[in-house]
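Below are the structure tokens for one structure; questions will follow.
With one protein chain removed, the remaining protein chains of the complex are shown where they sit.
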Amino acid sequence: MFDKFKDECGVIGIYNHKEAANIAYLGLHALQHRGQESAGIVSSDGASLYSHKGMGLVSDIFTKRELKAMPGSSAIGHVRYSTAGGSHIKNAQPFLVDYSRGSIAIAHNGNLVNAGHLRDELEAYGSIFQSDMDTEAIVHLIASSKENELVDRLSYALGRVKGSYSLVVLTEKRLIAARDPHGFRPLVLGRLKGSWIVASETCAFDLIEAEYVREIEPGEILVIDDNGTTSHKPYEKRRYTPCIFEHIYFARPDSNVFGVNVYEVRKNFGRELAKEHPVEADIVIPVPDSGVGAAIGYAEASKIPFEMGIVRSHYVGRTFIEPRDSIRNFGVKLKLNAIGDFIKGKRVVVVDDSIVRGTTSRKIVRMIRDAGAKEVHMRISSPPTLASCFYGIDTPTSGELIAANHSVEEINRYISSDTLAYISVKGLYRAVGREEDSFCDACFTGKYPVEIPSKRVPPQMVLFK
Amino acid sequence: MFDKFKDECGVIGIYNHKEAANIAYLGLHALQHRGQESAGIVSSDGASLYSHKGMGLVSDIFTKRELKAMPGSSAIGHVRYSTAGGSHIKNAQPFLVDYSRGSIAIAHNGNLVNAGHLRDELEAYGSIFQSDMDTEAIVHLIASSKENELVDRLSYALGRVKGSYSLVVLTEKRLIAARDPHGFRPLVLGRLKGSWIVASETCAFDLIEAEYVREIEPGEILVIDDNGTTSHKPYEKRRYTPCIFEHIYFARPDSNVFGVNVYEVRKNFGRELAKEHPVEADIVIPVPDSGVGAAIGYAEASKIPFEMGIVRSHYVGRTFIEPRDSIRNFGVKLKLNAIGDFIKGKRVVVVDDSIVRGTTSRKIVRMIRDAGAKEVHMRISSPPTLASCFYGIDTPTSGELIAANHSVEEINRYISSDTLAYISVKGLYRAVGREEDSFCDACFTGKYPVEIPSKRVPPQMVLFK
Amino acid sequence: MFDKFKDECGVIGIYNHKEAANIAYLGLHALQHRGQESAGIVSSDGASLYSHKGMGLVSDIFTKRELKAMPGSSAIGHVRYSTAGGSHIKNAQPFLVDYSRGSIAIAHNGNLVNAGHLRDELEAYGSIFQSDMDTEAIVHLIASSKENELVDRLSYALGRVKGSYSLVVLTEKRLIAARDPHGFRPLVLGRLKGSWIVASETCAFDLIEAEYVREIEPGEILVIDDNGTTSHKPYEKRRYTPCIFEHIYFARPDSNVFGVNVYEVRKNFGRELAKEHPVEADIVIPVPDSGVGAAIGYAEASKIPFEMGIVRSHYVGRTFIEPRDSIRNFGVKLKLNAIGDFIKGKRVVVVDDSIVRGTTSRKIVRMIRDAGAKEVHMRISSPPTLASCFYGIDTPTSGELIAANHSVEEINRYISSDTLAYISVKGLYRAVGREEDSFCDACFTGKYPVEIPSKRVPPQMVLFK
Partner (left out) sequence: MFDKFKDECGVIGIYNHKEAANIAYLGLHALQHRGQESAGIVSSDGASLYSHKGMGLVSDIFTKRELKAMPGSSAIGHVRYSTAGGSHIKNAQPFLVDYSRGSIAIAHNGNLVNAGHLRDELEAYGSIFQSDMDTEAIVHLIASSKENELVDRLSYALGRVKGSYSLVVLTEKRLIAARDPHGFRPLVLGRLKGSWIVASETCAFDLIEAEYVREIEPGEILVIDDNGTTSHKPYEKRRYTPCIFEHIYFARPDSNVFGVNVYEVRKNFGRELAKEHPVEADIVIPVPDSGVGAAIGYAEASKIPFEMGIVRSHYVGRTFIEPRDSIRNFGVKLKLNAIGDFIKGKRVVVVDDSIVRGTTSRKIVRMIRDAGAKEVHMRISSPPTLASCFYGIDTPTSGELIAANHSVEEINRYISSDTLAYISVKGLYRAVGREEDSFCDACFTGKYPVEIPSKRVPPQMVLFK
């Protein structure tokens, strides 16, 4: 389904390319699905860093003029998810500051669960924060570290934070990529002739015709400079628990994530779902675009014809004016429309990737019924979403998650489908071809790989040991 | 395929709705695929007309503030296609003027082939034109008509123009819909409780939950005012030749156009294509989004699995910066990406709706090959495009149309596919279920229903008989 | 005083200068005091006309980029007065249109009293107006004229209009300057090496270092082209009645207007005023800036020291936020401040150029009293303003003119000065050194040189004789 989750950010880094800012720009374009609220690029010419950030889409923020004003052969970039209220340019990344050792810029995908603690500590020692981002704590930790070498300062800083991070860091002379020990969020390394590329997803490599090399490993700090790449692993090993939702919803189907192709995984989800929850029907239709892969898999396994029975508009803007005398299903209809003359009289299987609050699914079922469907069978290519995410996905609180408080049958009644079924957790792992617990599946099981502290406890005054 | 043709415009009209401007806005949103260059709305409160127009998308041009400033219970709206150079706000519609009888606004989908002649004549008598639009000639003809009644002035004006038009006209007290005698472009009438709606496509009715009533007939002038609707047919009947390209490419698949559903017609094109041009292959993939319907039809008829093997980006902006050391296929790759790991080693049928210059198809074929396809078979759901359109579609001149100057085999070699095949003209008519010559198919056959005058001949001084 | 009248417009024209648009820009800068609402320039390169217009000040509207985009060796420009409501870019000048003979642009200072009649006539024959400007009637008359030569078309058009006009007209090949037979508004001709310049005031010549040649004569149409200048006087001679208010308030003191220097005339007004209305006082202060010249003259003749006792702010913008619990005199205090410690205990003569509604004078008197003045004697360097202007000055209607309905003594009481005195009409003529009735003094006497028609009578259908 669309816009269900505010996505979580995408990052790109490039080293040793004469058009570094342009490449970063293209990479961000390919990663645009990971964040549409703001975007930014910082480049380095070996002596100074150059920054441009803005609210909105990459193609609106950057024109030839802005990109021309960003010289240098290395660059990092960031796209940030869209939120309703707290969005502000000061929270756009990369986050660039001057400190005693020069300039440093950082772009972060993930979420630090102890950011509040760290901020309290740092402020107690006189630090002044510029933004509301958890990412800023990392920068202040680097600035206040007693270490001399940048990589040691960064190791110190990342050793103090808890949570998820896939980072790219740029200084005058270096590009650094780092991924948290659990490897929650993806981060991959590529090669473009003599240049190194780091990106959230491989689809960025496809666009710029870079070659995939490998994943940045969980707990790895990879330093790229004129001496080549140097890999550091300063922390003890943790259980590798990448985010299963990247496969279900976030990543682009043309990306390979955590080593496998997303489109194929999604088709497998659909096949598995068809096996677990078959139904007699005339057509299988996806909720476009995120349900497409699973719907094709479901159709294949069930032998029911796949049809593109819902049309998606490409032109949905931000503010829409609802007639006062408002129409049912309105919000959904601006984006989706069921093909009336085609659906009329048919028994329809609708495949979607997930249900969050249930309100949208309810509108979609009603839209299909209004179009004349005889039966509507909803099939979901993920298990019921029971728990909030603390590692970078902006899910609602449990109170708002319909599956946290209702049985599948209750949800079926609420969304008014004839039948409703979710893939099982076991089926999910079968589809992705790995054993259970080998992903972070906290949103389906409530089992969190990293403990979540309560919010904003008093500072512990242990900053400088 | 995408953006192949600059589309041709969409129009909407509403009479007797307390939120007329809002409804026009929603209708334009549903018609946005027909034009992305500019948009505008004119409303009437019975005494005055209110106008707002801008460059860009409907959702960018209109905010609550603009819509609030447009009172009244009737309104018309227009979206205009996107061009590279000559685009200018003065050419945005609706075109609104004051003349001796009050105010009049007009929104036009189509193209007048004798606009140059008419302008020369009118200027010779002292008229001063404000824009470069052919539409403006209609307004000056209305202003200089000797008739007393608006409908007679409009009949006079439309009697003097040649070409294609689907029009909505708004005055202080009336909404008028008119369609040229050949009925080139679509125009449909709907009902929303006590209101009348006129729109280019039925998908606009779906969004605002209006009911489809009928098509505005070729040659009909339909006046809507407080006395209800009055139909006028002042001209002699001509052959009805609606535009076949609406079915092939322009219209949304969820619209019914010229009486039939577009998605079903497109699936028929695909089925017919599979019968005419079968091939052994592993998968059928569409060029998204316009090739989807035909690809599903092709897959069904050929029993080869349908797959969404190419991913389309939703975030393509206007200006993209190409790296100097430019990459093959770049322009296409910003919008489309073949799923490498999935396509590798497969024999692929690619279905697209048409080939214009051939350059884009060539890039798409290469992209699929680069992704590792073993064979690439291109199938086109329209016959070779041989001739330019003079009735509202902004096609290239014949010199640029690859099929105007090359055989299918030559095109196959140029785009470097293993095989290439187009649906036949006969197959096209079979698929749409009507007899030959019952559409304007000039772009495939060169047979133009209305004669095309040479450009800007001297004025004939016959304006005021 | 400041902003008392919305000024009336300024025009500039240049022929045969390789940087014509730049020169027009500089000329408009020098004429900026004549209008701050909008500005525009049209240039010609001999084949096409190029236009740029905008709302606001010349220096905000034009940047290097805009001026670079205006090629050619001739140009005209216009600045327009500032009004509260009806201001709109469509009413900005120069007014540029295409008609049967090519392109024509016009910039107009003045006011046509029969513009409504003409518009009704022209619209009855099918003309469509684009703006609300009276100037547009001239253009439609040119477009619909039966004459062949441009100068004859213009003579026909100007022969049909009544009122005041100082015009510059630009076509592909010609610059034309024209002034109405009464010569209400100024228009002067200058020479800059091989170029011809036409401007509203000589201060524009000073800036671009052009040499003053002569006034454009009342009733003259001066055609400037590659054959040099040709003077036409197609109309019968009328009484020459230039606007006395140019000397009192409009023109810059460094301009020579109607043959004499404005600063010297203003000093004479002050000397005459001192003779007619002496008073015992300690200091003479002007209301800056328009009262400065007269105050210096008054001080000289009365032997009372001139002091700059009121300071004027240079930074007054458009919108000011008044505290709710509002302060007396607020509007005036944003612009003017009396020097408290200096004025305290003194008997003060305040010299201003005119009183319109009386509200501002009342605030100024109060401000001076609040600053501690012992006595405040108001002296006005023009006679009481009794009647509205129909020839280009945007005065209030008679109902709002305080002097139209109150005696000098009543006004004195209203504005709460100790004494109030105006220069007499005879004194005014003595000061300017010409005999009575040799200016248009309708605003002081109610005697209008050109009859004022009642508004919008029915069209007379005599347009095409």
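By written order: A, B and C. Residues from 1 in each chain.
Just so it is clear, contacts are C-beta pairs under 8 Å (C-beta built on N, C-alpha and C of every residue); 3 or more make two chains touch, one makes a residue touch a chain.
Computed from a prediction, not measured in an experiment: that's the story for all the values here.
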Interface partners of the hidden chain - shown chains only, full complex considered: A, C
Touching the absent chain when the full complex is considered, from C:Pro305, C:Gly433 or C:Gly446: C:Pro305
Options C:Leu67, C:Ala115 or C:Val348, residue touching the unrepresented chain: C:Leu67
Contact partner of the left-out chain, one of A:Ser74, A:Asn114, A:Ser127 or A:Ser313: A:Ser127
From C:Glu149, C:Glu209 or C:Glu409, residue that would touch the chain that is not displayed: C:Glu209
Contacting the left-out chain in the complete assembly, out of A:Ile14, A:Val139, A:Val188 or A:Ala274: A:Val139
Contacts of subunit A with the absent chain, listed as residue ranges: 97-100, 120, 123-130, 139-140, 143-145
Interface with the undisplayed chain - residues on subunit C: 19, 22-23, 25-26, 29-30, 32-33, 36, 57-60, 62-64, 67, 203, 206-209, 252-254, 256, 261, 263-264, 289, 292-293, 296, 300, 305-308, 311, 313-321, 323-325, 327, 333-334, 337-342
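In this text, only the chains that are shown with their structure count from here on.
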Chain contact graph, described as a line, ring, star, complete graph or other shape: line
Greatest separation from subunit B - chain, by CA centre: C
Approximate Å spacing (C-alpha centroids) for the pair subunit A, subunit B: 37
Interchain centroid distance [CA atoms averaged], subunit A/subunit C, Å: 63
Whole-Å gap separating subunit B and subunit C, where each centre is the average of the chain's CA atoms: 52
Touching two or more other chains - residue numbers and ranges from subunit B: none
